[in-house]
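Removed: one protein chain of the complex. Kept in place: all other protein chains.
In this document, chain identifiers A and B correspond to the written order of the chains, with residue numbering beginning at 1 in each.
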Amino acid sequence: MAAVTADQKTQGTADTADAEHLAAFDAAVAADDRIEPRDWMPEAYRASLVRQMAQHAHSEIIGMQPEANWISRAPSLRRKAILMAKVQDEAGHGLYLYSAAETLGTSREELLDKLHAGRQRYSSIFNYPTLTWADVGAIGWLVDGAAITNQVPLCRCSYGPYARAMIRICKEESFHQRQGYELLLALSRGTSAQHEMAQDAVNRWWWPSLMMFGPPDDSSAHSAQSMAWKIKRHSNDELRRRFVDICVPQAEALGLTLPDPDIRWNEDLGQHDYGAIDWTEFQEVLKGNGPCNEQRLAQRRMAHEEGAWVRDAAAAYADKHAARPGTAGAAAQHVEATA
Amino acid sequence: MSSSTDWPLWEVFVRSRRGLSHTHAGSLHAPDAEMALRNARDLYTRRSEGVSLWVVPSTAITASSPDEKDSFFEPAGDKPYRHPTFYEIPDGVKHL
Partner (left out) sequence: MTAALALGDDALVLSHRLGEWAGHAPVLEEEVALANIALDLLGQARMLLSFVGDEDQLAYLREERAFRNVQLVEQPNGDFAHTIARQLYFSVYQHLLYEKLAAGQGEFADLAAKAVKEVAYHRDHAEQWVLRLGDGTAESHERMQRALDALWRFTGELFEPVEGVDVDRHALRDGWLAAVTSVVERATLTLPSGPQSGAWAAGAGRQGLHTESFGRMLAEMQHLHRSHPGASW
């Protein structure tokens, strides 16, 4: 009995402490202050962040595949160098984001396991195939363009490590969209076969890119709470319309047509209207019925499984040599550049 | 399938140029310190962001607790006499 009373007492104190913590948390978010890893935060906020950061990180590493598909066939050495650097950045960005998620006590291994088991998502856009070289350009222009529109506001996300990772990512990604646009421009102004290739890619990537902003506001499961917590800063539809406004004049300058006859300027809104999005396709791809869902996940699993012996070997080596001072086991290391 | 668990986590500090101190850049995984240093070089300085690197096992960092922030940091707040702007100096007095 005594134990029960003691427990109840502890519980009561904990509730008061939680209420104080919650008030401090709410005040910090309201004041546009950042939440840092060791701060108290509501469980649902933590879970929501882990979910979003994990999905974002997974998208970066799965997103390497459709572009890496063209590294070996890039049609000039200049383009090949650009594409390799871009795919490498995506691995780096995945890394930054897993690190940010790890500040909340979730290990990368755990997140990768969930991805491999199909229990966490990545952006559906990467379930579409890259069929021609022009797709590399369309991904840079439209997919990265949509991603940047989504990501720039995340640089002011209320969770410090996520916001800092996003600042670094946005800075590095500024070349990604430009290289895609430049690539398409070269095709559009090239031979008629090249121009056709570019138009075909834009036709296939336009609608899936619009879907990247997520379901319409009235049916988005996580939006409202995420906006209140300032994890998210603008609604899906708001960002989508902003993206259309940006793309219309860019397509014109490219000499390519966006595959939507309903795009027109709306005087009253001061923005563009656009046609209806096929949300059935979106839901289907999300459920796993996209053209590449299985292929993408299978390659990711295979790379991870085939790499297991390498990771194990390095860990075993580190264990063996841990005792030797000044080498692998030393607590910290530093290096000065010779230049 | 994989029996391997994560390699340890390391915090990376980058000196962006000589004369500046090392600043925390982020973290990464590596089996040991030597590889951590190399991974840090590849990841955090591939756009010439650094001239020197430190890597420290994340577990070696002891952090102050947000719960102690009042006792840790507030006492410094009411000691304005530590700052030069606290003192009044007559107009025209120079080099002070």
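Operating definition for what follows: a residue touches a chain if its C-beta (ideal position, glycine included) is under 8 Å from a C-beta of that chain, and two chains touch if they have at least 3 such contacts.
Predicted, not measured: the structure shown is a model, and the values here were computed from it.
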Chains in view touching the one left out: A, B
Contact residue for the chain not shown (choose from A:Leu49, A:Met64 or A:Leu256): A:Met64
Listed residues A:Gln55, A:Gln88 or A:Ser220, member touching the removed chain: A:Gln88
For subunit A, the residues touching the chain missing from this view: 61, 64-65, 68, 71-81, 84-85, 87-88, 91-92, 94-95, 98, 133, 183, 186-187, 190-191, 193-194, 299, 302-303, 306-317, 320
Those residues of subunit B which, in the complete complex, touch the missing chain: 7, 28-31, 34-35, 38-39, 42-43, 46
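Note that in this section only the chains that are shown with their structure count from here on.
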Residue ranges of subunit B touching subunit A (in the complex, touch as defined): 1-7, 9, 26-29, 31-37, 41, 43, 46-47, 50-57, 60, 63, 65-66
Parts of subunit A lying in touch with subunit B, wherever the complex brings them together: 36, 38-40, 88, 92, 95-96, 99, 102, 107-109, 164-165, 168, 172, 301, 304-305, 308, 311-312, 314-315, 317-318, 321-322, 327-337, 339
